[in-house]
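Let me give you the structure first, and then I'll get to my questions.
Showing just some of the chains, left in place.
Per-chain residue numbering starts at 1, and chain names A, B and C are given in the order in which the chains are listed.
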Amino acid sequence: MSKQWGGRFEKPTHAEVEVFTASIGVDGRLWDADIRGSVAHARMLGAVAVITPDEASKIIKGLEAVHADIQAGTVKFKPEAEDIHSEVERLLAEKLGPLAGKLHTARSRNDQVVTATRLYLRAQSDALHADLKSLQTWLVDASSGFRETIMPGLTHTQHAQPVSLGHHLMAYFWMFQRDIERLASGRVRINMLPLGSAALAGTSFALDRKMVATELGFAGVTANSLDAVSDRDFVVEFLSTAVQVVTHLSRLSEELIVWSTPEFGFLQLDDSVTTGSSIMPQKKNPDVAELIRGKVGRVTGALVGALTMLKALPLSYNRDLQEDKTFLFEGLDTTRACTRLMTLMLENARFNAERMKAAVKGDFSNATDLADYLVTKGMPFRQAHEVVGGVVRFAIERDVGLEDLTLAQLQENSSMFGADTLALLQPTAVMHARTSEGGTSPERVKEQIALARQLLAAKGD
Amino acid sequence: MSKQWGGRFEKPTHAEVEVFTASIGVDGRLWDADIRGSVAHARMLGAVAVITPDEASKIIKGLEAVHADIQAGTVKFKPEAEDIHSEVERLLAEKLGPLAGKLHTARSRNDQVVTATRLYLRAQSDALHADLKSLQTWLVDASSGFRETIMPGLTHTQHAQPVSLGHHLMAYFWMFQRDIERLASGRVRINMLPLGSAALAGTSFALDRKMVATELGFAGVTANSLDAVSDRDFVVEFLSTAVQVVTHLSRLSEELIVWSTPEFGFLQLDDSVTTGSSIMPQKKNPDVAELIRGKVGRVTGALVGALTMLKALPLSYNRDLQEDKTFLFEGLDTTRACTRLMTLMLENARFNAERMKAAVKGDFSNATDLADYLVTKGMPFRQAHEVVGGVVRFAIERDVGLEDLTLAQLQENSSMFGADTLALLQPTAVMHARTSEGGTSPERVKEQIALARQLLAAKGD
Amino acid sequence: MSKQWGGRFEKPTHAEVEVFTASIGVDGRLWDADIRGSVAHARMLGAVAVITPDEASKIIKGLEAVHADIQAGTVKFKPEAEDIHSEVERLLAEKLGPLAGKLHTARSRNDQVVTATRLYLRAQSDALHADLKSLQTWLVDASSGFRETIMPGLTHTQHAQPVSLGHHLMAYFWMFQRDIERLASGRVRINMLPLGSAALAGTSFALDRKMVATELGFAGVTANSLDAVSDRDFVVEFLSTAVQVVTHLSRLSEELIVWSTPEFGFLQLDDSVTTGSSIMPQKKNPDVAELIRGKVGRVTGALVGALTMLKALPLSYNRDLQEDKTFLFEGLDTTRACTRLMTLMLENARFNAERMKAAVKGDFSNATDLADYLVTKGMPFRQAHEVVGGVVRFAIERDVGLEDLTLAQLQENSSMFGADTLALLQPTAVMHARTSEGGTSPERVKEQIALARQLLAAKGD
């Protein structure tokens, strides 16, 4: 195949080298972004008279025709193409002849590639943003319904204090909210136009870079051409945010898996999102949750890969950077798929409130309230903690829960306990008592949900 | 030692377990943040009458005395202490007796620890921000002096087009500027108060969390208690930014190392920031640059470590999270030290403008200008690229640079070349010709520097 | 402080650079290995007459005296020392004067450092090997006792088929056995002597490297001096094995944590290896298991750090390599501590066989046996699987287990079921039926244990 750069070379590229250096298998998906970038570039070249208005018009029409062909599926990318950018230009040349050669004036693949990558990632970042909002919407709606549903709240995977299932689900809302904030913050650094930086040093043509930026919706133009062609910070930053998303999803998946065991029995996943076993006819497996949990490794791996690639890389463009898209797309696709599948799985889940409620009974997760009671009677907290530790031992020896003790039994442990102690030991009372801001009492959860709905409704985010 | 939680336990902790679970060797540095958090907590407990004003006042005075003792070095932390938080409380109890036990009312170590971590990290993040500004200041000042200093601009580590040394150095300014933006963005998510979330579910005491937030300078309070005690996103986000900083530093280090070779000779590092060899008396080694380059692995490792820790961790607090500080401090300390040492090394570097200028001569990095010339005469760029490829071969065969060719020789290759071709092939002319926005022409570099100075002067960032 | 390399330097090292480049805080632990290496070097220098026998003898006595001083704690390393190697030489010079300067003949810190590191790691690798054997010994002994103890065997964290607890514990035996094999394999590549490679190119002194290797117990000498001073493969390889060890430990920890929940209730950890809560008096937390699980991140981080350090590092020695010890010691210490603490935790654990047995009842984990029964009657497995899927639904609708169905009920689903079906549905029968090699039937577990005991008894491994 004719290369874009054959002029001074006396030997053709070795066939294995062609395969090794080609990237169209990875970057083919950038065709739309590449063409949009080229259209804007051509229009600008015409406007500043580097090419004639007529040439610009023909090139734009040609690009639009190539775009239509690809969209319609009437052309196939040649597998031996070097990358999508040379392939688009080849398709353009088929339509326009030598005039196609004017499109590349005042640009280089170095700035062209990264422009297309930024355009593509901007849209995908917004799409992930929307995916996360869908998941958040389910979480808020579900939480609203489960505000009064009591369940064991765990620390160290041990029963600690009863919480509302709605409160528990809302914890994830806030994780994803921070991810959304990070996406929004990182978008600012994606959304700068590198085109016009040429190979590394800028160009002598009198370009109007801001015109291109405006057409393509970029907030501004990059300030330094060397930096513009070698910067992949935005890839690392996106992957850093993506890995937080999938880490959050892995935490939620782990909970869904454990809750689906017969021992916990808090949750039943729907047939439509579970799978069976080729050998054990009784099995119903939470495969989706497991795969989400396992796929976190892909995004972590992609992030580490990108960082490894960049370590100690001198300025400016180096071919190492071609690998950026492998890492980026791997992280992006995985994160989007996992987010969407989590939403789908949750939409089809049934929570078992009875089992959750039963699990709280007699589990000593009301012990803190007993200690707090003594504190309100004037005992220093550390001492109250000791006393209640003794009450817990006392109850365990009798094989009952704290709420099953009589007042007399309580008073054997401390005379400070009064008749009002009994009521506050009921699990529901314990949950309702957590009235501090951000606490699990249903009233506070209601506040949280209201705030969350405001954030969901906010445009821009 | 007496534990904060011994009540229901019948056997003492095994000695090896004590050592394994203790964290004071790592978290001892949080003493100041811990005490500040406790002072604010005590003041609030007094204000909302959970303890009496007099108790609050005594506890605060006691905490201030403990603070003074630690600052003065008159107390040593016990190596067998479980963590800094229990150690501070022990020191307080030495001063106040049982009253010290009231301090822990309505809080848990789960919210206490993460409050101290956030306070500490907020200050350290700001300190790194300042370190980066110092480095940027050197870069801008140096760039200003080197605006007209010509050097080979590289792509693929091959001479591509001549650039200004000032332009090259400014490329790093923008990398660190993005790091600063990321720090500022991440600070928003550090700066929320978790205290008041208690163990996991909030508390029944009627706290005023906003009062504590205000005293400690937090922008608000966390919205969900389960999330508050299990969230370490801010650690991952900080490390994600830190790893970008050190990656940038590793790229600059690589360049400084290569420029310091006798083959390049672009740079001489000062005796004060280099070291010698125990065996080879002639050696002067760029150890600082090498160590910075090598230490990028520590921050990458810390980030991966934190992500591994969080993978599939269920809600809410789990002891795994104690490791967060190991990762955080490792990444933080390394990043700050590398940033400061880079600044010191650069402040003591001498650039060799003569060697840089000589390197550009005859290196064919003016070939693009020859192609662009043909384009302005109407030849499509792709064709011009082919023609100039031929000229390059022509010159290589005669062992001369493009700027050494005569007009007649040029015209042997294309009759389109005119007398005005010769001047534009001079390297300095080539550099000056890159006048597109963000390009390397000294005028454009001047613009960049002016913009950079504005950003440096902006407060808040 | 006087450096080992000041000769051609006109300015002293900057104080911050001294701190940044110093490594004694990390490599101080190599003092013993360093001195042993120096003793062997000195003895050989004497033997080949590079120094006189008398000089060699005095240097060796001096080194032994330094060794004794350090061991006795009568000397403190200067915190401003560059590294342990220069510090040992300084201490030697205090005893011997200028004669100490002859020790460094025909060696460089480049080969000296890596010799000490290999000596140290060889011993530590053997110590980890022994730690793993202790853990394996507990596993084999426990498995022997629990051969007949039935518990739910899980796939997808769902009940799949009943297994023996002994079989389950033995699964970990084999994981650690592979780790031991990897340690043994990696030891071969640790155990080569680099000393004599000097700075990078060998030396003109007529050394007897094999003599040094023999004294220090190395299996041979490295074959290429450039490789010898820049090779850190053995660090990466050790960390690769270590990360497998802690990954295995994290899997076991996860199981211990889940088994300790009240929902599972399979396990009770001892008071001596658990901790309580500062706020919740009832808590007994599996902190050791949680910390082991969390610390896997440290070893993964150390491995990634070492790989990042080595990426694209040219030959031969570069100062980046100094970071190797930070990564190595972090990974090593963590892995050894986690292994020992796991053993301690298990030695103090009580398994609840009643709860395990109860969990298997009615859990449909005998469904495969029902399908296999049909297969033995001639039905293709795929069809049998379908039929039994129907039986499972049938039983679920009646809220009973498969073992609770009557023969008539079974035959409603397939007339192929005979009277002999009922017995094979009993959980214990199911476990005993898994008689294929490596299966969970107690007889097969006995075989496994016998094989394991042979491996444990084998010397060398």
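Please note the rule applied: contacts are C-beta pairs under 8 Å (C-beta built on N, C-alpha and C of every residue); 3 or more make two chains touch, one makes a residue touch a chain.
Just so it is clear, the structure is predicted and the values come from calculations on it, not from any experiment.
J.: How many copies make up the whole complex, given 3 shown?
T.: Spelled out: 3 chains shown, and the full complex contains 4 copies.
Criterion: only the chains that are shown with their structure count from here on.
J.: Averaging over Cα atoms per chain, report the distance between chain A and chain B in Å.
T.: The answer is 23 Å.
J.: Mind checking the centre-to-centre distance between chain B and chain C? Centres are C-alpha means, answer in whole Å.
T.: 33
J.: By the touch rule stated above, which residues of chain B touch at least two different other chains?
T.: Residue numbers touching two or more other chains: 4-10, 104, 110, 198-199, 293, 296, 300, 303-304, 307-308, 318-319.
J.: Under the stated contact criterion, what part of chain B meets chain C in this complex?
T.: Residues 3-14, 16-17, 20-21, 86, 104, 107-110, 198-199, 270-273, 275-285, 287-288, 290-291, 293-298, 300-309, 318-323, 326-327, 337, 340-341, 344, 348.
J.: Give the list of chain C residues in touch with chain A in this complex.
T.: 155-161, 257-258, 260-264, 276-287, 290, 304, 307-308, 311-312, 359, 363-365, 367-368, 370-371, 385-386, 388-389, 391-392, 402
J.: Touching residues of chain B toward chain A in the complex: what are they?
T.: 4-10, 98-106, 110, 153-157, 160-163, 167-168, 170-175, 178, 181-182, 185, 188-189, 196-207, 209-210, 221-231, 233, 236-237, 240, 243-244, 247, 250-251, 253-255, 258, 293, 296, 300, 303-304, 307-308, 310-319, 368-369, 372, 375, 380-383, 385-390, 392-393, 396, 431, 433-441, 444, 448, 451
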